[in-house]
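Below is one structure, written out as structure tokens; comments come after it.
For this view, one protein chain was removed and the others were kept in their places.
And then subunit A:
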Amino acid sequence: MTNTSDTKANEAEGRRSFLPAFINLRDAGTLFGLALILIVFAVLNPVFMTAPNVLNILQQSSINACIALGMTFVIISGGIDLSVGPAAAISAVAGAALMTAGVPLPVALLGAMGTGMLCGLFNGCLIAFAGLQPFIVTLGGLSLYRALALIFTGGNPIFGIPTEFRAFINGDLLGVPVPVVIVGLIALLLWIVLNRTPFGEYILAVGGNQEAARIAGVPVARTRITVYVMSGGLAAVAALILMGRLGAADPTMGNLWELDAIAAAAIGGASLMGGKGSVVGTLLGAVILGSLRNGLTLMNVQAFYQLLATGIIIIVAMLIDRATRGRA
């Protein structure tokens, strides 16, 4: 029995060595799923695989990807962050209020980021110090931050976002939309954090076995709080991107973002039990969801059926995940 598991593990290691270093076996599976979806749509619709549409998909996916990356870190640590949508909204509102008040743009951007991170800090402290469950704390945050955004704005969007900011977000770098570049750079940074820094190891250890990690000297509370701060900060980045595109900060922004983000992370291989997850996988997961929506829209499929397809994709992805993991 040990022999067979040995050979399987060796096979897995062998196969891994054929792939680039930053993609593991699980990510290769996600990539395969994405390729399948792309091929199906490419056959069904000639417009789908054109360069403008591909950039369009990436741009549409970038906001969810940004949120989902933060969610991935939280999920790996063994938690969940349901408050990302409202945290995004309150960050957008704060940023817009600062911009319209004539505060220099960089300061306003930092203000927005700080607001999101503060939301995360609040979540994280309640979870790490008060010992409350992440699901409940961030469910509370979901209402709390939304309410604050609505109260602050009286429920009305804030217009008058500076044109230079809007131009920046809607611009491109060597043909690639700026939001895609931003999220790409963030993903690169986060990949390094997760795979190359002690903090990354701490997150994986805390999510894998919190008590063992504590006994091994991992700063558990600090690690757990930091992932929520990251999640809040990334929610703010997503909010700024959307704000730049819309030209307004809407306090109702980000409704149900948490669910898309969880879906992308889970499709990408993050385990809601904690201890597992991948930056590359989550990016691919976000692009899978984005491609699906884009492709179905191109084919004039009703929104109701798009929802149906999304649900099916998530469940199928999880079934495949379960079946393949059972072997390891």
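Criterion: contacts are C-beta pairs under 8 Å (C-beta built on N, C-alpha and C of every residue); 3 or more make two chains touch, one makes a residue touch a chain; residues count from 1.
Note that in this section contacts and distances are computed from a predicted model.
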**Item:** Chain not displayed: protein name in its UniProt record ("Fe-S cluster assembly ATPase SufC", "Ribose transport system ATP-binding protein", "ABC transmembrane type-1 domain-containing protein" or "General L-amino acid ABC transporter membrane protein")
**Value:** "Ribose transport system ATP-binding protein"
**Request:** Can you work out which residue in A:Ala213, A:Val229, A:Ile262 or A:Ala286 touches the chain that's missing from view?
**Result:** A:Ala213
**Item:** Identified contact with the non-displayed chain, of A:Pro179, A:Gly233, A:Pro251 or A:Gly275
**Value:** A:Gly275
**Message:** I'm checking contacts with the chain that's been left out. Which of A:Thr50, A:Thr197 or A:Thr297 qualifies?
**Reply:** A:Thr197
**Fill in**
subunit A positions in touch with the non-displayed chain are 2, 5-6, 9, 13, 192, 196-198, 200-202, 204-205, 208-209, 211-219, 275-276
